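Contents: one structure, followed by commentary.
The complex is shown incomplete by one protein chain, all other protein chains being positioned as in the whole.
For chain A:
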Amino acid sequence: MLKVNGIDVYYGKVQALFDVSIEVGDREIVSIIGANGAGKTTLMKSIMGINKPKNGTIEYNGQVISGLPPHKVVSKKIVYIPEGREIFPNMTVQENLEMGAYSVKLSKAEMERHLEEQYEIFPRLKERAKQKAGSMSGGEQQMLAIARGLMSDPELLMLDEPSLGLAPVIVDDMFDVIVRVNKVRNIPIAIVEQNAFMAMSISDRTYVLEVGNLVTHGESKTLMDSDEIKKAYLGG
């Protein structure tokens, strides 16, 4: 269970997050929505230890994790699938996946099993296993980024704009995968999205960020009916 308690985050002198608090419960899907520049990615990166909050704390399963370097946060089995894919372009698809399991010790057989599992969810990746990751299409790279994130058996999964640059059909598939991961693996998921409608319809609760401030949060169902949210994020 993740708890962010009133964090302030700065880039140099510019403040990007103001007293932001969120919670992600044990089995829920939480979505975080907001316009461009609202601070969604900043929030994710702060949880991962890439940005250091100036005030406030971040707790995971009762332990304070704010202040830890990213690799230590990853070792707590928190996985963040970053915005913009961030794959390793000169490594093969399979090597990328194997690096996803860097933080866990896997035997050869277990590694095979993990790879097969991902190839089952994303058959496209299997066809491209020996190809350089950078030579794949944007959508395929996004699938790779998600598959790579799942390789280490995360206990909390955070996705930053997983639908970015994907064809509408694929977007549906992508959200199906996310829901399935949540149900089958029983792990909480935090998802940041521009596609607010999609994110809200698969999530239990939603947080709304506006220029670094948390403005509302609540049950996704309830929020989707609110006129303000409809107007601002759901296009009508």
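In this section, a residue touches a chain if its C-beta (ideal position, glycine included) is under 8 Å from a C-beta of that chain, and two chains touch if they have at least 3 such contacts; residues count from 1.
The rule is simple: contacts and distances are computed from a predicted model.
With the options "Paraquat-inducible protein A", "PDR/VanB family oxidoreductase", "ABC transporter permease" or "Xanthine dehydrogenase family protein subunit M" in hand, the undepicted chain maps to the protein name "ABC transporter permease" (source: UniProt).
Considering A:Glu86, A:Glu120, A:Asp172 or A:Glu219, the position touching the chain not shown turns out to be A:Glu86 (whole complex).
Looking at A:Ile58, A:Val74 or A:Ile229, the residue that reaches the missing chain in the full complex is A:Val74. Mapped onto chain A, contacts with the missing chain fall at residues 48, 50, 69-71, 74-75, 79-80, 82, 86-91, 95, 98-100, 102-103, 148, 152.
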